[in-house]
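The structure that follows is given in the form of structure tokens.
Our next item is chain A:
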Amino acid sequence: MATILNMPRLGLTMSEGRVVRWLKAEGDEIKAGEEYVEIESDKSVAAHEAPEAGFLLKILAAEGDVVEIYKPIAVIGQQNESVDEVLKDIDAPSAESEAKEPIDEKQQMSVKKDQETKDGDRIFISPAARRIAAENNVNIAEIPFPQGKKRIEKAHVIDYLEANKLKVTPLASKIAEEQGIDLKSLSVEPGKRIFSKDLQQVLQTSAPQPARIKVAGMRKVIAARMKESIDTAAHVSLTTEVDMSKVIEMRQRIIDPIMGKWDVKVSINDIVIKCTAFALKEFPRINSVFTPEEIIEKAEINIGVAVALQEGLIVPVIRNADMLSVGQIAAVSKELSAKAKAGALNPDEYNGGTFTVSNLGMYDITQFTSIINQPESAILSVAKVVERPVVLNGEITVRPIMNLSINFDHRPIDGAMAAVFLKRVKELLEEPYELMI
Partner candidate 1 sequence: MRTITYREAINEALAEEMRRDPEVFLIGEDLADPFGGSYKVTKGLSTEFGCDRVRNTPISEAGLAGAAVGAAMAGMRPVAEIMYIDFTGCCFDAIVNQAAKIHYMSGGQVQVPVVFRTQQGSGRSSAAQHAQSWEAIFAHIPGLKVVMPATPYDAKGMLKTAIRDNDPVMFIEHKLLYGVKGEVPEEEYTVPFGKAEVRKEGKDITLIASLRMVDFALEAADKLKADGIDAEVIDLRSIVPLDKDTIISSIKKTGRLAIAQEAVERCGFASEIATLAMELAFDYLDAPVKRICATNTPVAFAPALEDFIIPNTEKIYSAVKEMF
Partner candidate 2 sequence: MKSFKGIPKSVLTDMYTQMEKIRQFELKSVDLYQVGELPGFLHSCLGQEAAAVGVVAALKETDYIVTTHRGHGHVIAKGAELNRMMAELYAKEDGYCRGKGGSMHIMDRTKNILGANGIVGQGTTLATGAGLAAQLRGTDQVSVAFFGDGAQNEGFFHESMNMASIWNLPVIFACENNMYAESTCQTYHMRPDDIAERAKGYGVTSYIADGNDVIDVYLKACEAVKQCRNGDGPVLIESKTYRWLGHYVGDPGVYRPDGEVALWKSDEKEPMHQFREQMIKNEIFTKSELDKIQNDVADMIISAVEFGRNSKPLPPESALEDVYIEGLL
């Protein structure tokens, strides 16, 4: 029958011993009383004699292992006997020590089953321990209850504080101080040292954060449309300068009558729209839609007027602008604009446009280009009217000058035509009486 050989107690105060050297190998025969292993206790190294004869069936504690007294170090028995049975009944140290690791620290400190640690909510803790805990902002409930004790004592609280003290490298400590980082806020494994690299994430996430807006609704549409337009149309831009003195003069003349009739203050832009609509009559190609198969020159001249919204833009359409007077254009424009800003436009109020006018003059923009409003083929960019010195008849004089740009799709419209069209709009603006013809 195989039997277990245990770590012998070689001295009164010995509690554990180290296996220094096996004098026999597995399978060797051992005589009773023969020395079979060297053990080191706290006092000295000594060879231990086998208590019985047999064969060394299995070594359970390797050389160098430290084993508690009375715990197994080997199995002895008859030659080639199986050790399975006998091993089943014991806690073989080295065989299972891996399986036992890692030992949960909390478990080590866990209390005996019937040990009283508290009465209801009242944890048993000494006054001194309570004071130390309070001084260090420690929640008493977190302190592991000392095994076998009647109450948590001062030393236990101090130990707890030590164990949970933050370990930080000098560099990390310096960085933390400089950047004002609270080391306690870092999620680090308890007991693990904090390095400077651990602070990086904190530093990064603590830079000024950009605002993040979800792309949805109108923004999504605008984004798609704009990109599509750029991708499809062959955008070309032309600019001309317009002397607006006659327009300005005319506006002065008609501002009050229009107010009286249409209850709207006529703007430069309304006059620009009128001139543009008039010019488009002469240049149907500008007022077209391009498809790979055909260019559709639109029958109506519906001019869209870009209106900036809080978030996004919308282009309500002045239908048949060529047939409207400046006053009418002003009135419709005002109404549409108000509706647009109120989000109250009907679909046929923003659909069906054939040409778009975008005016950024009120924002002091002196020149800009726009993206063509699909499926149109061109868009007019109206800039600010600026008093400028110009040369007229060899003399320098000051005139109100406005930059006018057209962005056109070169697929249906050639540069020359666009230029001539733009020139025509300029002419009309510089000599508005031509609208009477």
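In this section, a residue touches a chain if its C-beta (ideal position, glycine included) is under 8 Å from a C-beta of that chain, and two chains touch if they have at least 3 such contacts; residues count from 1.
The set was built so that all candidates are chains of the complex that A comes from, given by their letters.
Source: prediction; values computed, not measured.
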**OP:** Please name the candidate from 1 or 2 that touches chain A in this complex.
**Re:** 1
Original post:
Within the complex, which stretch of chain A touches candidate 1?
Top reply: 126-131, 151, 153-155
